[in-house]
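Beneath this line is the structure, given in structure tokens, with notes to follow.
Only one protein chain is missing from this complex, and each of the others stays in its spot.
Up next is chain A:
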């Protein structure tokens, strides 16, 4: 966890303090301490068990004065934790979370009312944990902030060409591009999110970077009422350090989870309320994206050029491909995306990415350049079939935590933003007009997000049958069918079940890095700017600490030592010479790959 995590103003474009609305200060009540640690104070009407269709008890809606000055600080008796309440609490300051926050405040302005909105973000600054290709489709942004072009949004480089190559070891065969990025822009998503953060703060939204939500808080009727932030200043062995500060409870009348792909708390909520079962959704499937930003030679730089590749270095059974986008300032974003249902446990996505850079067509672009940054993140590939029911008692799930990425387009930002906006509209309705949070689900299904994801639903599952059938179906879908078929293909096994036994697979020999185009993990990690205090508990905890040595290592040749792009999982010899799993949590890039693939199945 970063120590000085404060960045109250995330934008370098505006001074939010100059433009922000007058701050609404919490009213301090001299409340008597609550005796029961879990149940809310007696005046809080959620103890009324009769729930209206809105999911909120009728008395709750009527007795609670609708005003943001109703934010009350209550001191709960549990270990001196403070509790802060808002009308809407959003977990995650990414495209979905910030879009939801902005939309809420816009609705407040329209209806001449106000809601207190708080966004908590685990990154040290807004945009700090955002990583994406990114070729941005401005559809949702046009709806949210139609004047973005005049407001210095960091969206400047229009996509100028769409190249699509099939790579063999030495050649790049140009194929007709299935992408049409006309009207889209090559951007840095983290810069866009920073800008959105500035816009949000101008509207009076409180954003708190550097605070991660560690657990969900429920009331007596099992409704989500908020989250608890992590205690700070705890040493590696769990004891309190001199700098110990307890976390706080942050509550919201509506809580929106926008944690991104494989959100830790979102997954718990989906499991608890059985949100996938509710709509017969399939499991989510994932891919790991590994990315570098390079500064290349001026002569090779072509701003707006968009290249996608398929084929080498991945084998025909492994779904994935690479991207290379020319941004501004002589920078290119280059990455490899590998679907995580790969069969060969000897596959190392990081090394495959290093191999890719040596391909003549890629090498030609990178030669003479320098790497600036490195990072990795999982992304959703489940699409339409895996969308869970996104509403639960107390709130909803938005963005990639639910899973709205359009796989054939490889774009999820615009759908994430739109989902945030729709959830905000539903939340506003629920808080202001007494309607139901379920309108989020209804509006989602009526929106272009649904239409888009429905049309794209059969591309990815077709690849379960192999590369050629997949490409054939993709071509059919793209040119002829466009999703208008009466059937929906299903996903194969869950990613963590797809790995074959090691003895059935061939180990893969990877070349050593040359230090110019390809690099070893420590060098790449240095460029990722990841930084965890060494003296803090590991955030990666095993459900069963015996599984790695009992199952992963003997039967699957320890795939975790290969799929992690930060070399967090290493097998070292203990005092008796036996291999033992060592978790180097400090290296972690928070990509979430281990939650997905591992037979270990993380505890958190």
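As a working rule, a residue touches a chain if its C-beta (ideal position, glycine included) is under 8 Å from a C-beta of that chain, and two chains touch if they have at least 3 such contacts; residues count from 1.
We take it that contacts and distances are computed from a predicted model.
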item: "Sodium/hydrogen exchanger", "Electron transfer flavoprotein subunit beta", "Auxin-responsive protein" or "AP complex subunit sigma" - which is the UniProt name of the missing chain; value: "Electron transfer flavoprotein subunit beta"
item: Hidden partner chain, touching residue among A:82, A:180, A:277 or A:367; value: A:82
item: Omitted-chain contact residue, chosen from A:124, A:324, A:365 or A:437; value: A:124
item: Sole residue of A:160, A:177 or A:191 that reaches the chain not shown, by the stated touch rule; value: A:191
item: Chain A, residues in touch with the chain not shown (by the definition above); value: 2-9, 12, 15, 17, 23, 25-26, 73, 82, 84, 124-125, 128, 188, 190-191, 194, 206, 208, 211, 229, 232-233, 241-243, 245, 248, 250, 295, 330, 372, 526-527, 529, 531
